[in-house]
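Left out: one protein chain. Kept in place: all the others.
In this document, chain identifiers A, B and C correspond to the written order of the chains, with residue numbering beginning at 1 in each.
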Amino acid sequence: MSSIYHGQLTVSIFGQSHAPAIGVTVDGLPAGEPVDLEELQVFLNRRAPGTGNWSTPRKEGDQPEFLSGLSQGRTCGAPLTAVIRNTNTRSGDYADLRDIPRPGHADYTAQVKYGGFQDVAGGGHFSGRLTAPLCIAGGICKQMLARRGIWVGAHIAAIGGIWDRAYDPVALSREDLLAPGRTRFSVLAPEAGERMQAAIAAAKADRDSLGGIIECGVVGLPAGLGDPMLDGMENRIARLAFAIPAVKGVEFGAGFGVAALRGSQNNDPFYMDGGQVKTRTNHAGGILGGITNGMPLVFRVAVKPTPSIAQPQDSVSLSRGENTTLEIHGRHDPCIVPRAVPCVEAAAAIAVCDALLEQQRRSELL
Amino acid sequence: MSSIYHGQLTVSIFGQSHAPAIGVTVDGLPAGEPVDLEELQVFLNRRAPGTGNWSTPRKEGDQPEFLSGLSQGRTCGAPLTAVIRNTNTRSGDYADLRDIPRPGHADYTAQVKYGGFQDVAGGGHFSGRLTAPLCIAGGICKQMLARRGIWVGAHIAAIGGIWDRAYDPVALSREDLLAPGRTRFSVLAPEAGERMQAAIAAAKADRDSLGGIIECGVVGLPAGLGDPMLDGMENRIARLAFAIPAVKGVEFGAGFGVAALRGSQNNDPFYMDGGQVKTRTNHAGGILGGITNGMPLVFRVAVKPTPSIAQPQDSVSLSRGENTTLEIHGRHDPCIVPRAVPCVEAAAAIAVCDALLEQQRRSELL
Amino acid sequence: MSSIYHGQLTVSIFGQSHAPAIGVTVDGLPAGEPVDLEELQVFLNRRAPGTGNWSTPRKEGDQPEFLSGLSQGRTCGAPLTAVIRNTNTRSGDYADLRDIPRPGHADYTAQVKYGGFQDVAGGGHFSGRLTAPLCIAGGICKQMLARRGIWVGAHIAAIGGIWDRAYDPVALSREDLLAPGRTRFSVLAPEAGERMQAAIAAAKADRDSLGGIIECGVVGLPAGLGDPMLDGMENRIARLAFAIPAVKGVEFGAGFGVAALRGSQNNDPFYMDGGQVKTRTNHAGGILGGITNGMPLVFRVAVKPTPSIAQPQDSVSLSRGENTTLEIHGRHDPCIVPRAVPCVEAAAAIAVCDALLEQQRRSELL
Partner (left out) sequence: MSSIYHGQLTVSIFGQSHAPAIGVTVDGLPAGEPVDLEELQVFLNRRAPGTGNWSTPRKEGDQPEFLSGLSQGRTCGAPLTAVIRNTNTRSGDYADLRDIPRPGHADYTAQVKYGGFQDVAGGGHFSGRLTAPLCIAGGICKQMLARRGIWVGAHIAAIGGIWDRAYDPVALSREDLLAPGRTRFSVLAPEAGERMQAAIAAAKADRDSLGGIIECGVVGLPAGLGDPMLDGMENRIARLAFAIPAVKGVEFGAGFGVAALRGSQNNDPFYMDGGQVKTRTNHAGGILGGITNGMPLVFRVAVKPTPSIAQPQDSVSLSRGENTTLEIHGRHDPCIVPRAVPCVEAAAAIAVCDALLEQQRRSELL
């Protein structure tokens, strides 16, 4: 398998960068859920290129066409499929990638795995473009969650060593989550955003690129979502977050910081707050034993620098079996972190929606 | 679902800490694979308690009984099931956990999810003891991989802010991977290990606990294992690693460090080495586009400090709906990182074995 | 994979006939469901051998031990595992089966699939004994369904060409379903049962065996369970029913009889009955478009004659590559149909419970 998340929801992603289309099928959505197409488009536009200096000037126009699963603006219980046409198909720009793999890309590993039959144009199925279908599925899940008072948001936590203000994991509000997404550059502290953008511009001027970190939060979650061991919230979210091509790390709550903490520091003390159980700190990131505890769910993902840089790079010719040098042409984002923000939200929204559908089922039967 | 990894191999874990037994079923193993029970026991003993100062003096005796799936010392194609009897069942030590949840544990979330019907004794299905069946499955996978020249190992990368020497991600050898597991305390640099043990002893004296980081590597991997998007090596490993109860983060290669790198630094240049494609650096951790590139696979997990500490902690009484203080008695590891090392190896071995079984299938059909 | 049903419930069956044990893990059961062990034992005893002339005099003693998943007599949310010890393990009776396969058995196909590494003793994982774990899972599901007013039952519809009275698919009552299971020989018409038993005795005297048909019904079902296409009630039930080794056919409602009907005869007209939608006939067997319509669900399975007969049979020596003759010794049921009746009920109960868990989930979210 490659491109299927299989839970209460099955999310099956297909397409290559330069194939006729990319798209997604979501099976298992309850019937009767409204899908606000305008709101979805606003969400997809946050992922689309060409909206800032840090992004490639290519115009993708990620406008989904819904082939099935909707009836009169609502889910109808049948599998929902949406596709986005690729207008820029079969270009000849990528002819050499079967022979000279780009460092940091999947060209070489795809060549080995698929024996040369892979679709190389535009990165094929490995293209970052495949996060658009993920965002369609995630955007629908976000709407379903919002109707139930659950809000998902993310912001750029760091780019090139410059840090945004972090979420307050205890007092995180819906507004904290939604505000960054409304701006051109999704940060909490505008000043940090400006410095990040300057760093991106500097990297671009050097024909180089930058990586970063995205922080994502979910509030309004009931306690009790998720499962122990292999279907915990961490497992579900991590599985989906690593579907975003450039992600190299996922951490929850205090994350790797737990390594420097003592138990007395890391444990989150419980207390009663007006009849509700809460914790005074939130190093757990809202998850205990794989299950939500009702506090904000908080996690971060590490996003590597765009591997496509305009500098000459060392590579090999697979056909000749010798070293060579590669220069990548075309226009590429000097930093994909800003555009990856909604993708991380999508991963979180799908995972939470999946767990919500499962928990609903179990609790009602008692 | 909760406790099933479902791929080419299905690994289904069951049991509670104080139920009659814990165990695992592995479905999908090829027939004819020898299982060296002594070697497996050596591996399981690395996870067992009572072998060092940093560990609880309880004696668990993790000796698996194989109920099915073996015939004359080899896998027979039928599902393999092994169980470990719990000798210490139904103790009364845990009577209050349904009312006063331990901070950092799953007591509260289990209470909400299972409506009070969960088995609380010893942490029930959430106990760290459930990593023993994971290690049975992983130990068998490790043996299968070793016969094919693929070696999996891990070491304690850090405890309480003290760091072991890191793996060399380019020159990582089989010996580097196996050596730490042969010692009482799995580190590469004995001196660092001694300082870590002193830190654990100090935390213990303070009735406190420590967290840490485990680094895991796999060498001898062919290029071409794994899949794009949702079944990449990162997705598979992360899903399994987060099954270890205390894990709060997973990162591959340069991991969260990518956030401070430029593309020109993070990209791993290709070169030919005696007919083989290699990379000069290995920030990718051996994975590009979810697929192995033939370089060592390297990842790290963050392990939180043992939540069970002997200090009084703030908690709540769920029945009375008011704040209270909790003191945890009994003997608990002041640091579970050393015992978690083989669990991380198990997670990696299962993921790699799963991908190997899949790739075998596809490539043979071309 | 081999032995896993993967839906809202995951039922994973393991064991070989002469391995230490056989058993089952059920993952996904709601927490808090009581399991009446005595009632379960009564159900399992219906499958056990040695209770009649038509059955092998071997004594199996199918008493399950619950290793996990129960706490104080109720499901606790963790995976439930039960095992049955095999007392008669590793006998030498089956030494030749690797060389001279028994006609009608899986000896030859297992030899090819598993390359000689399969466990041949007692039929290994292919033994009819593996239906005992299926009955454990099914028996628990039957109890869950009964608490919700849903009743599952089956009877011997035919043996050796002798037919029992058929269910009335429109007026089928709970009592019709439960009555046959209370008797030694599960038929609706005692006189037909006596003739069947005489036919079995005659076949046994001829060192031969008989096949038959089992009819199964479910009443009390709400309309709306199941899914279109690949997860319809027919798909789920058929997948589980064909797990019973001797089953060679499954048909719903009018089944193969539809081939001789016109649409005007086969269509079941709707009518209102005190505010409830019903159909006047029930050729659909209670299923339309894969989904229950509230009428009794009725299906039949064909069970082949026991392949182990005491007559000399033509076979081959795989090692010598030549024809030979085989005589099967030991004691075998001259007809397994009576003992297969609870197995068919188990298959139906698991499928219905699975669909009920799914539907519960979806409908609550609207």
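What we mean here is this: contacts are C-beta pairs under 8 Å (C-beta built on N, C-alpha and C of every residue); 3 or more make two chains touch, one makes a residue touch a chain.
Note that the coordinates shown come from a computational prediction; the quantities given were computed from them, not determined experimentally.
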Full-complex contact with the absent chain, from C:130, C:152, C:172 or C:340: C:130
Residue among B:44, B:70, B:120 or B:357 that touches the chain left out of view: B:357
Sole contact to the chain not displayed, among C:27, C:251 or C:345: C:251
Identified contact with the non-displayed chain, of B:30, B:161, B:181 or B:220: B:30
Where the missing chain touches chain A, by residue: 1-4, 6, 10, 12-16, 19-23, 25, 27-28, 31-32, 65-71, 74-81, 83, 110, 113-119, 124-125
Residue ranges of chain C at the interface with the undisplayed chain: 1-7, 13, 101, 103-106, 108-110, 112-113, 115, 117, 125-126, 130, 158-161, 203, 206, 208-213, 222-232, 234-235, 238-240, 242-243, 245, 247-272, 275, 277, 279-280, 283-285, 287-294, 300, 302-309, 311, 313-316, 318, 321-323, 358-359, 362-363, 366
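Definition applied: only the chains that are shown with their structure count from here on.
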Fraction-based call for chain C against chain B, same above half, different below: same
Centroid distance [mean C-alpha coordinates] between chain B and chain A, Å: 25
Between chain A and chain C, centroid-to-centroid distance (C-alpha), Å: 45
Separation of mean Cα positions, chain C and chain B [Å, integer]: 39
Numbers and ranges of chain C residues touching at least 2 other chains: 31-32, 77-78
